[in-house]
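A single protein chain has been omitted from the complex, and every remaining protein chain is retained in its original position.
So, subunit A:
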Amino acid sequence: MFKTVIRRAGKCAAVAAAGLMMMSAQAAEPIKIGSFLSVTGPASFLGDPELKTLEMYVEKINEEGGVLGRQLELIHYDDVGNASSARNFASRLIRSDQVDIIVGGSTTGATMAAVPLIEQAEVPFISLAGAVVITNPVKKWVFKTPQTDRMAAERILTDMKDRGITKFGLISGTGGFGSSGRTQTLEVAEAMGMEVVADVTYSGSDTDMTAQLTNIRNTSGVEAVLNFGFGQGPAIVTRNYAQLGMELPFYQSHGVASDSFLELAGSAANGLRLPASPLLVPDSLPDDDPQKEVVQNYKAEYEARWDSKVSTFGAYAYDGLMLAVRAMEEAGSTDPEAVRNALENIQGYVGVTGVFNMSPEDHNGLDPESFRILEVQNGEWKLID
């Protein structure tokens, strides 16, 4: 007890000496940042880097004097990828821990389960999940950092169009990510005047997709193939694609934009293209790219601290935390309404995922160009556009 008083007094003194802010008794209270993430369970590949990122940057911000002269306190729970426990932990964060802002929700299911509660409780919430339903229609208190699957579809289809492709075959997984991606792709294709000539699916436990791919190959007029899926499915599709000797241009979604996909797919991945975060190719970015420095720093800091490969998903948490901090600084307080308004008005924040320009109509703030089109060449990512 005595020790913490001393420590806290020491911190206060340091902050005051730095001349950052006048300290009042109330301002000495830490700012509570709540988070519910899928740290274990089937979606742990999302939640684990996200939590690590939050922990390390909350520490870093605190060392640098905190936000508004107050320290940050991270309160986090593991929802194990289960939507109803995500909702319960969101409730605990809001009602028991009384956090000032929530940054979390690794999966779309977990996010959407917590959204009705958060909307009613009126707490600013920055989600780290992908699907377009989170911010479209716009919900007053809900923001998100990853690009939507709709943007991924737009980016891929634009690239196809640039190569003169108008008819393509679609193969998608039946899980949440794949089926939402499929819906978005079909809509975008219609809007862009392109034709989906073949539309096949596979389930998450399938171990061979040769039949579906043969089906696409035998469809007349098909000029390219797009696979929307998550996990090991796309790696199998990629290997089958090579085994069948298919020569058509091949696209994957951002769902597999990680180095582990390259390991799984091996040489079969050569030549395929996908939309991805610049985080995969930090050093190939042109020097005038505003994101270059942010991306390189995040990668270096993460890998130095955790001794493991950086992941795109962790970057979502980085952007979420930084947006939250920036909003609180601009609002000058942690008043939920003020922070929410500040979040909505953030312009030109350069993050790892992209450059965010929020507006009352857009609570994501990214455009499809924030995805970079990469091509796999000799087992490595190559920046195309």
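Quick notes
Here is the rule we use: a contact is a pair of C-beta atoms (placed from the backbone, for glycine too) under 8 Å apart; a residue touches a chain by one contact, two chains touch by 3 or more; residues count from 1.
As a working rule, contacts and distances are computed from a predicted model.
Selecting from "FAD/NAD(P)-binding oxidoreductase", "CoA-transferase", "FeS assembly protein SufD" or "Branched-chain amino acid transport system permease", the unshown chain of this assembly corresponds to "Branched-chain amino acid transport system permease" (UniProt protein name). Among A:33, A:56 or A:133, only A:133 touches the chain left out of the display.
Among the residues A:32, A:52, A:70 or A:87, only A:87 touches the chain that is left out of the figure. When the whole complex is considered, the residue among A:33, A:61, A:113 or A:264 that touches the unshown chain is A:113. In the full complex, subunit A contacts the hidden chain through residues 39-40, 77-78, 82-85, 87-89, 91-92, 94-96, 108-109, 112-117, 120-121, 131, 133, 174-176, 179-180, 183.
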